[in-house]
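Can you read through this structure? Questions will come right after.
One chain of protein is taken out of this complex; the other chains stay put.
And then chain A:
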Amino acid sequence: MKFIGIVGTNAKKSYNRMLLQFMQKHFASKAEIEILELKDVPMFNESKDQSDSPIIQEFNRKIEASDGVIIATPEHNHSIPAALKSIIEWLSFNLHPLDGKAVMIVGASYNIQGSSRAQLHLRQVLDAPGVNASVMPGSEFLLGKAQDAFDNKGDLKSQRTIDFLDSCFAKFMKFSDIIAQMNIPEDITYEPGTFKVTAVGHNGDLPMEVTLSDDRIEKIDIDTSSETQGIADVAFKRIPQQIIDGQTLNVDVVSGASITSRGVVDGVAKAVKMAGANPDILKKRKKSNGPNKQNVVEYQTDVVVVGAGGAGLTAAARTIQQGKKAIVLEKFPAIGGNTVRAGGPMNAADPEWQNKFEEITGERHTLKEISEIDEKTIDVEYLADFKALKKQINEYLKENEDKKAYLFDSKLLHRIQTYLGGKRTDLQGNKIYGQYDLVKELTDHALESVKWLEDIGVKFDKTQVTMPVGALWRRGHKPLGSQGFAFIEALKKYLESNDGQIMTDTAAKELIIEDGQVKGIIARSSDGKKIIVHAKAVVLASGGFGANTKMLKKYNTYWSNIDDNIKTTNSPAITGDGIRLGQSAGAELVGMGFSQMMPVSDPETGELFSGLQVPPQNFVMVNQKGKRFVNEYGSRDELTKAAIDNGSLFYLIADDAIKETAYNTSQAQIDKQVEQGTLYRDDTLEGLAKQVGMDPATFVKTINDYNSYVDAGEDPEFHKSAFDLKVEKAPFYATPRKPAVHHTMGGLKIDTDAHVINQDEKIIPGLYAAGEVAGGIHAGNRLGGNSLSDIFTFGRIAANNALKDMES
């Protein structure tokens, strides 16, 4: 993410500047903060417009391009400094870069209560219609006694202050994400055709024809033959022009002809309605930027990629590494898709590394169980690999019979677990499992992907090997820094410093197909521009369709029911666009009926990383009655099905020691959530049960039983397969959870070269797919941590083959 920090004063020495500089340094691994100064900003003057001056243009441009703005304001005379007010006035006059922009307010001042009054004024100012910023509510960061707050390196001295700043900033990162999503213009589709409506003229109604295509207002014809010449004439020309240029009904009325101006708008609105669309969406859009703007822009490149998530950025980076050009189209203002949301490590068997760690309780048992699986139940493609794995396991077990062993792993174990974990039968009795050649490709090359990412600039934490929820084995490579974002940040940096082009706010709409060969993409930018990218290859990497409930319901064959208002952990951009694009070229789809629910999601938001998310060996799940109901180490859909059977809502229980193993949170966040009532905490188990409304006796018994199973290393009730900590040290926590849509396993059919395959089993020339948009690998259930391996592996493969095919 990239933020702009504004030092709210032009004074030479400023604690607010120091605060921003500290934030810039302190948060460098999370976001880039560029600091802008007010020194050269002229005093605002309505009668002397200087909006075009370089300094104001710089503010305008940089704020527009940013993901959010952090304003550090001093307090001068109980309000914000004139210098800060002045730049805001410039940015609310003819330019409006703060419109809809996420803003965080911080402030340093001598006074103990810091800059509270100034911050309050600033909020009101930013809320004014001309500014219209989206200011983050709450989280008022006031640095009082600023002159004592920093050490001589410019760092904040108080850890508590830093903790609070951390929590404010984490919230702002999330907030700016959400605001960015709110700014996505709502899509509109019309029933194409020409609609006859009327416009209001001076001498009565005038006939008007509005021509609509699939997603555009193409033409507005008003028959003015019965009109007398006059000012209204201008309205009949200018208003339709504005409407078409901006694809908007938010237009400036022509002064002196307001009635006729509105008449045209109403007429077009009527036509839009007749075409089955909602004109209010067009009324909420931005005004047109003027007719002289270029409305069609063409580009030429080697590889055009749809979607700037992990798979897409990887494909682009790999293209550039080989000396070719790449353009990435991204529908959203911010890049990263679901990949930035990924909170877990990526799977890759790396025995050399894993062997350095000790086994944990239960793992040996899991291996034994695998080796004891009846070979008759193994599908024939996998049989040879299964036998080889069995041999490996038996040797390992024998070698370590009477001693504590190291952690075992191999490509074969990863492959067989991916296969076994993905094997499912849907409601209609259709059996599915991962396509062998694709699963082999994935498990053979996952470790290469880790190495490749290291070359790109991702740093991994080698000190621990973890198992993401639902991963079945500890083979997670965890990047340093904030998980999914760390991958995206490194890839973005790589692309930016190597002439890769990422175009955000640009949604791919159509494939360019000539003689059966895919030759590029037609896209639409959010300000209405048509963007044509001619390319030798197209890589679809637009992710799955987890945020498209309609599409999920249409294909679903696995869940007995998917609610209309089901929550999702996905970015709202993940609507299956790439699947539809592929279909337009005749692509075959596989496994579309299988989607994955994340059992441990926030009941209100679908979010994953609220509450206490701990490694599954430390999960203790209880239902609303206070009883355990499932093997917590089970696969995601076992957990989901069990949760649905238990009324969906359930709780993750933790004690103080388990809390320490949570990977998603800080004490400040925990305290905040407890305060907000989204996380429960109590000094006794009985008290906790009462807070969430369970019978205390039942709950206490459940926990005592669980603790005794940990001691015994065996769970006779649900056969939990790995344990670590007991629930014994106060305070105790309960995190409410509910299943939400998490992943779509189905998608475009591909081969091991990431070519998209059509319904005649043939390669579609020029078309490649990588990541969640493709199907066939994860089949009925994706293992946690396998997606990241998938996108970085197949992202590379797609680029490699696109370039190889280009040569021949």
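The rule is short, and it goes like this: contacts are C-beta pairs under 8 Å (C-beta built on N, C-alpha and C of every residue); 3 or more make two chains touch, one makes a residue touch a chain; residues count from 1.
Keep this in mind: contacts and distances are computed from a predicted model.
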| item | value |
| --- | --- |
| From "Gluconate 2-dehydrogenase subunit 3 family protein", "Cytochrome c oxidase subunit 3", "Branched-chain amino acid ABC transporter permease" or "Oxidoreductase", the hidden chain's UniProt protein name | "Oxidoreductase" |
| Absent-chain contact - pick from A:P81, A:G263 or A:G528 | A:P81 |
| Listed residues A:K145, A:K196 or A:K462, member touching the removed chain | A:K145 |
| Those residues of chain A which, in the complete complex, touch the missing chain | 9-12, 39, 42-47, 76-86, 88-89, 92, 109-112, 117, 121, 124-128, 130-131, 145, 147 |
